[in-house]
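Here the complex is missing a single protein chain, while all its other protein chains stay put.
Which chain is which? They are A, B and C, in the order written, and residues in each are numbered from 1.
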Amino acid sequence: MAPQIRRLQVAVSGLGRMGARHANHFLHRTPRAELVAAFTPDPKELAWAQANLEPWGVKIYSDFNEMLKHPGLEAVCVATATTVHAEQTIKAIEAGKHVLCEKPLSTELAISQNVLKVAKAHPNQKVMCGFSRRFDASYLAAYQTALSGSIGRPTILRSQTCDKYDPSGFFVAYAEFSGGIFVDCNIHDIDLALWFFSSSTKELPKVKSVMAVGVTALEPDLAKHGDVDNGVGVVEFHDGQIAYFYSSRMNAPGQHDMTEIIGTSGKLTVNANPTIGLTESHLPTGIHREIPQNYYERFENAFVEEARQFTDAVLDNLAVPIDMESSVEAVRIGVALQESLRNGKKIFFDKQGNKVEGGTRAKL
Amino acid sequence: MAPQIRRLQVAVSGLGRMGARHANHFLHRTPRAELVAAFTPDPKELAWAQANLEPWGVKIYSDFNEMLKHPGLEAVCVATATTVHAEQTIKAIEAGKHVLCEKPLSTELAISQNVLKVAKAHPNQKVMCGFSRRFDASYLAAYQTALSGSIGRPTILRSQTCDKYDPSGFFVAYAEFSGGIFVDCNIHDIDLALWFFSSSTKELPKVKSVMAVGVTALEPDLAKHGDVDNGVGVVEFHDGQIAYFYSSRMNAPGQHDMTEIIGTSGKLTVNANPTIGLTESHLPTGIHREIPQNYYERFENAFVEEARQFTDAVLDNLAVPIDMESSVEAVRIGVALQESLRNGKKIFFDKQGNKVEGGTRAKL
Amino acid sequence: MAPQIRRLQVAVSGLGRMGARHANHFLHRTPRAELVAAFTPDPKELAWAQANLEPWGVKIYSDFNEMLKHPGLEAVCVATATTVHAEQTIKAIEAGKHVLCEKPLSTELAISQNVLKVAKAHPNQKVMCGFSRRFDASYLAAYQTALSGSIGRPTILRSQTCDKYDPSGFFVAYAEFSGGIFVDCNIHDIDLALWFFSSSTKELPKVKSVMAVGVTALEPDLAKHGDVDNGVGVVEFHDGQIAYFYSSRMNAPGQHDMTEIIGTSGKLTVNANPTIGLTESHLPTGIHREIPQNYYERFENAFVEEARQFTDAVLDNLAVPIDMESSVEAVRIGVALQESLRNGKKIFFDKQGNKVEGGTRAKL
Partner (left out) sequence: MAPQIRRLQVAVSGLGRMGARHANHFLHRTPRAELVAAFTPDPKELAWAQANLEPWGVKIYSDFNEMLKHPGLEAVCVATATTVHAEQTIKAIEAGKHVLCEKPLSTELAISQNVLKVAKAHPNQKVMCGFSRRFDASYLAAYQTALSGSIGRPTILRSQTCDKYDPSGFFVAYAEFSGGIFVDCNIHDIDLALWFFSSSTKELPKVKSVMAVGVTALEPDLAKHGDVDNGVGVVEFHDGQIAYFYSSRMNAPGQHDMTEIIGTSGKLTVNANPTIGLTESHLPTGIHREIPQNYYERFENAFVEEARQFTDAVLDNLAVPIDMESSVEAVRIGVALQESLRNGKKIFFDKQGNKVEGGTRAKL
């Protein structure tokens, strides 16, 4: 019998590292979605698509605009390089499509704000930036506990994004376009701070100051791009909350992203005691366990859940789980941290998000 | 475009607790399989199937034999009550289908042996008993480590299956047909012992003796069915290996299945430090974490992987990951443990698996 | 100023591995006790004593009977080889001394019972067998929780004593006099079962059956002494409780003694997730931690606390924390397990502790 289920008609733009994964998720792991098209300008990615997508009936395009005209297409997942996230998202919105865009919207605040403006002009379309951690079961469990009130008011948040060291020099090349470690890595942690700090009030917290420092411990060439391989950033918010972040490109055993949400009556930790799976080895050299080797090993299920919730939001006309204002605010903070890292200064903001001169006495 | 992929045409028999899950796995989470049919004689299950399977094009049958005649059907997943596992498996084999049968094959050894005989008579069909733990990522990681030799020769195995206490009396009703706690629960642990103890030699270990004891701590009515809510069993093998098991129906926080594989130069633990996810709560009452509430929360991904590997085995004509001899041996041991529990005696076997009188001095 | 504190006048008998430690504990870490004398017949131990005890004013004797006559001596800690525990304990009691005797009282039940008889004949003297785990902070915390009732009735107890593998052959030589692995190692686990199972009723549980198996995985010469390097034992009690034990001489990373106390509404674990200290190393090979290398690294503080509580019991005329009946019962069970290991049979007891023929149908 032929299925009678309506399935969201989705295209994925970009079939690189994450694009190929998104394509697989919509193709095989999102029952209510049907991957119908994909775009890539890259010969290697095209070859992969011919082997892995075409046999399942997915049409491959080498022109993004053409792909947007695919018959019946309803939604686009933008997973190209960060530099074209905003442009493609805007085009897709203007073509009447729902959009799931990889993070960050852009490495520049003004461009991110423009995406938001376009999205707001199309209120009947769903537009969401894919902050995958919000779909991870452990973060969701923490969020539910925070909502329950058992930790009181979330007041301090510590969060880190630490990649396994890659000796190939990849990180240096990548830094040219990534926006820097705070925009590329800690953007996730910033997003978590915005999420948890607004859990009780449902209002986005307003940044008051940012300060960042960093070092190039293993990759001095990162300095060419104004970047570091280890960064520490501190963000104050106007309503008496503090988030502090660490990012690193030199974690030895693998990926170690962790978060603590510290409230007035309790604390939640996510991944304080990292592991992959439930196996330990008791050997003459001690007790050993392994951890994920990269963020996809850690967050694979979260990416799948992201695709599912985005699909549900479109099909059932629900609010998307992450609002765009928050994703723009994350860019504001990430860009400011990167700026502070580069100029060595603490940067202050008024409650409207405008930079102001600092030096006023802190009200303790 | 229409997909050009060949997908295994699968039916699921039984749509109860596990049957419905298997149906979902083949329908939505096994890309190379297509769920085309399902059988249930039960009105409630039928209603569920009409809402959840039919819209996806799955044909529902109320007669098992009719289902076997579904055009193009290639494989059947038998997930009915244990009492009909063997009968349906044999029918499906004889109808030329590949079969994935839920564990255990039967609560009786002779019947299990008969299934094996039929399967052997149809060497071109894949027949596998679904011991799901073998597909769990943590058990697979442990198995790979064991294969690597780093723990030496696996010599002692401890394994437990502990369910969350269910005060509804379900366990008492269930015990009437389950074969008892060693056949229903510890069968998984027995299977793990057979798997790990044959990891180096690739030969099934031969049981030498079994001994079991148990108590009814919370459900005295289990005694009516010769069953207990807490059981401890010890199994010796002829080649100098020992497995010991614990099963319980009264674990307070949830499901806690764990295993230790103890080799001559190291030990592997699976789930010694149980948790669900990576979240902990630091509250005035201490640090808290949660664990899975049932075996499906613990092993969901393993069941999906089982469906995928069974599908791959059929489509690519590979050996199934679990051979039938082993699954029959698991029944032999489980049934003997249950017998020992009931008659209070230690039971001895010769190397051919025949029961013998014990009392000979142990060769230490 | 001269101290005005009354301190218990203590002697230690035997200055081997544990004797020297006990001497140090009474000398330096038991404020209310004063180590005044020590006995050793061994030249090496004597040399150690001359360097480490005599300078602190401790008188060294090479004759146990002479030591008992040391002026003002009030208490003796018997820490010689197991074979003379009972004889020295009896002599010391008859000389009017309080006695703390290392475990086990004896490797023979009848001798242990004789010690108990002598102790009972001197009700004004404190006599205690040193089951050190009862003084460990983690076991004490578990015991307090059990007493609180939050796990319901303790019903199943699992406990293991696993030594780091010692390739020197020490274990073989040691097995000649140790009584075997169940009497030497699992005696601690047996004691824990007696302790926890009597926590609510304050009555010693009565053994109903024992069964043990074992293998010599690394030290085949243990068979000469009727012993194994890995043993599994199961003990049923007449009041519906089960304890099961594992002991090993081949644990790779170090000492791993652990216990689970499983009650009708909860479970307590002690050392399920073993570690020494709070340090972990995150290295390219994974995350690593270490565990204690021997039982003294694990239980040092418990031995000190044992000395303190024994001292307090004498000085303040309190009941000793471990009663002698329990320590004799531990010998009964340990010896029976070792016998079951050797003859391959399950051994049954009536409620008076007499062996009976088994084979009666178990009342489930």
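Here, contacts are C-beta pairs under 8 Å (C-beta built on N, C-alpha and C of every residue); 3 or more make two chains touch, one makes a residue touch a chain.
In this text, all values refer to a predicted model and were calculated from it rather than measured experimentally.
Note on the undisplayed chain: of the listed residues A:Ser199, A:Asn230 or A:Thr311, the one touching it is A:Asn230.
Among A:His28, A:His122 or A:Lys346, only A:Lys346 touches the chain that is left out of the view.
For the chain missing from the display, the contacting residue among A:His85, A:Arg158, A:His282 or A:Arg332 is A:Arg158, taking the whole complex into account. Here the missing chain is touched by one residue of A:Met211, A:Ile261, A:Leu278 or A:Val331, and it is A:Met211.
Within the entire complex, the positions of chain B that touch the omitted partner chain are 251-253, 256, 274-275, 282-291. The chain not displayed touches chain A at residues 151, 153, 155-156, 158, 209, 211, 213-218, 222-223, 226-228, 230, 232, 234, 236, 240-242, 244, 246, 248, 250-252, 262, 264-267, 272-273, 341-346, 358-364. Although one chain is hidden here, its contacts on chain C can still be listed: residues 1-5, 27-29, 31, 54-59, 137-139, 141-142, 145, 150-151, 265-275, 277-284, 290.
In the analysis below, only the chains that are shown with their structure count from here on.
Viewed as a contact network, the protein chains are fully connected, with every chain touching every other.
By the count of C-beta pairs in contact, the leading chain pair is B-C.
Averaging Cα atoms per chain gives one point for each, and the point farthest from that of chain A is the centre of C. Centrality annotation: B (chain centre taken as mean Cα position, compared with the mean over all protein Cα atoms).
Annotation: the chain A:chain C pair of sequence copies touches via predominantly the same residues, more than half of the used numbers being shared.
Put simply, the C-alpha centre of chain A and that of chain B have 39 angstrom between them. Chain contacts: chain C has residues 251-253 touching two or more partner chains.
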